[in-house]
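This is the structure, below, for whatever I ask next.
Apart from one protein chain that is not included, each protein chain of the complex appears where it belongs.
Chains here go by letter, A, B and C, matching the order in which they are written, and residues are numbered from 1 within each.
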Amino acid sequence: MIDKRVSGPTEALRDLGDGASILLGGFGLCGIPENCIDALVQKGVKNLTCISNNAGVDGFGIGKLLATRQVKKMISSYVGENEEFERQLLSGELEVELIPQGTLAFRCLAAGYGMPALYTAAGVGTEVAIGKETRNFDGRDYLLERAFDADYAIVKAWKGDHDGNLIFRRTSRNFNPLMAMAGKITIAEVEELVAPGMLDPDHIHTPGIFVHRIFQGKGYEKRIEKKTTRKR
Amino acid sequence: MIDKRVSGPTEALRDLGDGASILLGGFGLCGIPENCIDALVQKGVKNLTCISNNAGVDGFGIGKLLATRQVKKMISSYVGENEEFERQLLSGELEVELIPQGTLAFRCLAAGYGMPALYTAAGVGTEVAIGKETRNFDGRDYLLERAFDADYAIVKAWKGDHDGNLIFRRTSRNFNPLMAMAGKITIAEVEELVAPGMLDPDHIHTPGIFVHRIFQGKGYEKRIEKKTTRKR
Amino acid sequence: MLDKEGIAKRIAREVSDNSYVNLGIGIPTLVANYIPPDHHVVFQTENGLLGTGPFPWEGEEDPDLINAGKQTITFLPGASSFDSAMSFGMIHSGKVHMTILGAMEVSEHGDLANWKIPGKMVKGMGGAMDLVAASNKTLVAMQHVNKSGESKLLPECTLPITGRRCVQKIFTELAVLEIAPEGGFILLERAPSVSVDQIKNATKGRLIIKGEIPEMIF
Partner (left out) sequence: MLDKEGIAKRIAREVSDNSYVNLGIGIPTLVANYIPPDHHVVFQTENGLLGTGPFPWEGEEDPDLINAGKQTITFLPGASSFDSAMSFGMIHSGKVHMTILGAMEVSEHGDLANWKIPGKMVKGMGGAMDLVAASNKTLVAMQHVNKSGESKLLPECTLPITGRRCVQKIFTELAVLEIAPEGGFILLERAPSVSVDQIKNATKGRLIIKGEIPEMIF
């Protein structure tokens, strides 16, 4: 089989330079590649295009890359939890493209499956449709959306093996398996890295063929955005 | 949660009538819905359109439905293992549409995901492309293929629960999860039916929302088409 | 006049037995509390779970288990997890039968605006454009008028829209209304002790009143 292991985030990101486009897994702060985000900050690469459902919060997640002004453009579906983001957006420092959440998912899927484009009903008749082809099938309108063409995908999984096979846990799966399929180079950080044969083939969410570099991350904070509980 | 259990194949197929279009899971004889096929034979419904990667072998799988002349049309990617099939095809009794295997899979996926159509490179410039739209994206040609619109999907899983959640084993997964998503009414037969909560949510391949009726099958033969072994 | 809990309670009656439902943030989230105990309803959260349960017990929060509002949650027996493509796949194919969400404006043709106010910080549409575009049933839970006292039920939306001709019914503190096929808000029910005139005054779009309008039943 094929060993995809690298020593850590620095080696994983070795060839990622200024101006790169990056798909970043996660929904809110759930399932985000914490180690790689820290390494991107340390590396100091600039003018990044980040494609991620959200933009983190002030001081955590993609918010860290915004604080250091490393992001030129964000492509997201929802960006509401970040004051620095808002400041940069209103001052014109940051470019933002907002797209429907399902469209974000499907454009990753299309890239991963070698489909150049897809049709979705989301956004028909709205400003999202401006400049896009609208086409009617069987009496309903759909927008033609193009597959993503991003340089890197950086994802976070629960478990992985040397071959790059990935397993996600609960709702931390979200966009991670889709982005893993869509990157030209896909980097996976995992909480637990195991030897080939330790994962049941039927339990694997992302086959290793989609993953180019894998390492076991350290010190996950897994910050909770909105802690909601019942009292005993 | 929602209880999808029915007593068995007879109840599961209660409203399936003459002329129905049916997606049937399986690849070769691997992962085929043996119990439902037998029940279809017993029920005697006629003029069926069967969409399945293969057409079984003489006397087993979809071959049983061919023997009783219940199939009007087959949509498959490969049909080579069946003499009765060949006889009916050459005599004009049976209509056959051959489509690329990936196209078969993607047309199910599109139906399951609410996409009206998809673009694929398979079949460009071949007789499969006749009558279809060919479109160029970034210098490559693709065919526009429509999502399936079938009345029923009949699939076979390894394990399932009352809510219709399904888990498949090894390569018996194949088209089953895709067809399960694509049927207007989806019937699942499983080797082992368990109570809700017995399956880990992260292990489920087909969420129960796609499955309308489920039952525990009996007496699986699981015939092997080509037994190939190493000698000790 | 209803409070938020009252609106949620009334909407809960619209949720069919044996159905899959997606709840938006705000009033819609409260609907889950009012589903009759003998009804089998499964809630989907579009970040990737079918079968969401109540909030976790204090101290048992799992950072890997949240809903689309980023709140910590639990799951019920029979739940399943999946990626975002499958999640929006089941939405777009209409397998998720109903979506209940908030709105800034609804037009008398069923257009919905709930994601953007020009000149203000735009947070994004999240999954709303997908949910309303899907071929399922879309119900709106909202206040009848905005903070400036202006009607949110209009002839045409003034804000950028989330989806066209997507809303079936609207539930406010004053009334239950249905979008007429030819356009207009058909008044179906009054909130307790609310008069038809009060509803007329709060509705800028065409209000269709046929016969006696009954008071809501819960």
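Things to note:
As a working rule, contacts are C-beta pairs under 8 Å (C-beta built on N, C-alpha and C of every residue); 3 or more make two chains touch, one makes a residue touch a chain.
Bear in mind that the values here come from a model prediction, so they are computed numbers and not experimental data.
Looking at the complex as a whole, the chain kept out of the display touches A, B.
From the set B:41, B:89, B:144 or B:194, the residue in touch with the chain omitted from the display is B:89, counting the whole complex. In the full complex, chain A makes contact with the omitted chain through residues 1-3, 111-115, 161-163, 165, 181, 195-197, 201-202, 204, 207-210.
Contact between chain B and the absent chain runs through residues 27-31, 53, 76-81, 86, 89-90, 98, 100-106, 108-109, 120-128, 140, 158, 168-178, 205, 222-232.
Heads up, the rule we're going with is that only the chains that are shown with their structure count from here on.
Under the touch definition stated at the top, chain A and chain B share these contacting partners: C.
For the criterion of most C-beta pairs in contact, the winning chain pair is A-C.
Centre-to-centre, using mean CA coordinates, chain A is 33 Å away from chain B.
If you average the CA atoms of chain A and of chain C, the two centres end up 29 Å from each other.
Rounded to whole angstrom units, the spacing between the C-alpha centres of chain B and chain C is 36. Each of the following residues of chain A touches two or more other chains: 106, 120-121, 140, 169-170, 173, 205.
Across the assembly, chain C contributes 49, 75, 81-82, 85, 88, 91-92, 134-135 as residues in contact with two or more other chains.
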